[in-house]
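Structure first, then comments.
The excerpt is restricted to a subset of chains, each kept in its original location.
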Amino acid sequence: MTDLTGRIESLLFVASRPMSREEIGKNVGASSEAVAAAIDSLKEKYRSENSGICLIDNGNDLQMGTNPANREMVDNVITREINGDLTRAQLETLTVVAYCGPITRPELETIRGVNCAIILRNLQMRGLVDEEGADEGIVPYYRVSVSALRFLGIDSPADLPDYDELCDHPYLKQQLSTVHPNEVKL
Amino acid sequence: MKFNLENFTGPLDLLISLIEEEKMSIGEITLSKITEQYLAYLDEVEEVLPDELADFLVVAARLIYLKSKTLLPRLLPEEDDGPDLAVQLKLYKLFFDASKKVNRLWLSDESASVRIEPARVVASVIPPANFTAEELRKSFRHLLQKLQPPKPIPETTIDKTVSMKEKIDSIRKFLATAGRVNFSKVVGDLAGKTDIIISFLALLELFKQKALTLDQKKVFGDIIIKKI
């Protein structure tokens, strides 16, 4: 067997779907700390702008993909996936989830000022937003999916425009501090 | 003018578009200035009552509160203001702008493709251990629980309201003919809650413009309006 990084590389290569850090740990038989370190070094390997392969990471799931810059050439050999346009409400919701995720629905609604139940469901049906925690009986939180990052042509939410400025903007902290956990609407 | 709530992604989107129309920057003063347009807008859409209207009304209430605060700065306590609408709107605007950049990424031709590992022939397909009819039934019940519709919210109707400008005009007219008038007469017998709020805001506005004097004998008593 190769070292841990190599095993994760093999695993992600054959996975054909986004795989959570937890699943990766189970499959390669390593602790979450060891997996996290190995993932970091794997990302390092594929970070170069001329790499043909990229590692997409939404903070929970990972998937290997082609470098977005090579899209046109890749289209020669595989069928192009149809993404379809986003409505303004979908775009706005996806944006907040992408920059602030993982985020709960009450937090999202505090930022958008509008009920987001239907739009979140829509985005989940399109596979652009992932819900986590619902099965564990906690308030579910949402994050942008690996597929959404893939379509956007970025490796992780941190690659979004002005990410550092927005993700911990003082307004954001001030606004989210007004959300009480008991305001959760089901 | 024909308005459609669906043109906006929410009340904050509507506020942004009103503020941009006025070419103003986001702040409490601006918000208090566009309160009237916002309420006028909601008047126009009252024939259709989409679920989202509730969110628009929450913001309407906060605008009215802000407006009354600017009109009567000394009479209202500062604490217990709840979340700051101006901050919320500024934050919303940041994401509103970011969403345009995200859309450019979405529409650009650059995106990553993934590979599908070709299916392999497995010696023997064993059914998954948890694939039983009972598991399916349990799973279906669990799904139905999630799909259970929420209890319907009691329905109420929104009162037909007049705009603040109309109200100001009508108060001026009352005063022009009589010189003094009671607030109860200004709002009339059939006034709804929103109507009373608008009338009161109109009154405060005129008071601020020093167009009239106000007198109230006791708390919650009728207000006597006199021309200056």
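Order as written gives the chain letters A and B; numbering starts at 1 within each chain.
Following the convention adopted for this analysis, a residue touches a chain if its C-beta (ideal position, glycine included) is under 8 Å from a C-beta of that chain, and two chains touch if they have at least 3 such contacts.
In this text the structure is predicted, and so the values were computed from the model without any measurement.
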| item | value |
| --- | --- |
| Per-kind copy numbers - full assembly in this file | A x2, B x1 |
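Following the convention adopted for this analysis, only the chains that are shown with their structure count from here on.
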| item | value |
| --- | --- |
| Chain centre separation in whole Å, for subunit B relative to subunit A (CA means) | 31 |
| Sites on subunit A touched by subunit B in the complex | 13-16, 54, 56, 63-69, 71-72, 74, 78, 81, 83, 85-86, 88-89, 91-92, 94-96, 98-99, 110-115, 149-154, 160-162, 166, 169, 171-172, 174-175, 178, 186 |
| Of all residues in subunit B, those that touch subunit A in their complex | 9-13, 51-52, 54-55, 58-59, 82-84, 87-88, 90-92, 94-96, 98-99, 101-103, 105-117, 150 |
